[in-house]
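The complex appears here without one of its protein chains, the remainder shown in place.
After this line comes chain A, so read on.
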Amino acid sequence: VQADGTDGNCVTFVLHDEDHTLGNSLRYMVMKNPDVEFCGYCITHPSESKINFRIQTRGALPAVEPFRKGLNDLMGVCQHVLNTFEVRLLPEELKG
């Protein structure tokens, strides 16, 4: 799943079996983190389904932290979206 860059602050993760679906949404969540100086992803070749996801942090923060935080934040967003969506649907079912 991972490959290292230079030191702990700039790391390129190689995520297998992923594409823009997770890549773009994860990039958005990681960019919202103020500690992140650079975040981007690219698809190495369209025939292979893997993405290079690069995070560079400012300061001495290890790059795994924003990655983990981004994943957790994305899970939080999905959970909230799911809850809101199901609550919105409920009155429709109750109405019959």
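The rule is short, and it goes like this: contacts are C-beta pairs under 8 Å (C-beta built on N, C-alpha and C of every residue); 3 or more make two chains touch, one makes a residue touch a chain; residues count from 1.
Please note the rule applied: contacts and distances are computed from a predicted model.
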{"item": "Options \"DNA-directed RNA polymerases I and III subunit RPAC1\", \"T-complex protein 1 subunit epsilon\", \"GPI-anchor transamidase component GPAA1\" or \"Radical S-adenosyl methionine domain-containing protein\": UniProt name of the undisplayed chain", "value": "\"DNA-directed RNA polymerases I and III subunit RPAC1\""}
{"item": "Missing-partner contacts on chain A, residue numbers", "value": "1-2, 4, 15, 18-22, 24-29, 31-34, 62, 64, 67-68, 71-82, 84-86, 88-89, 92"}
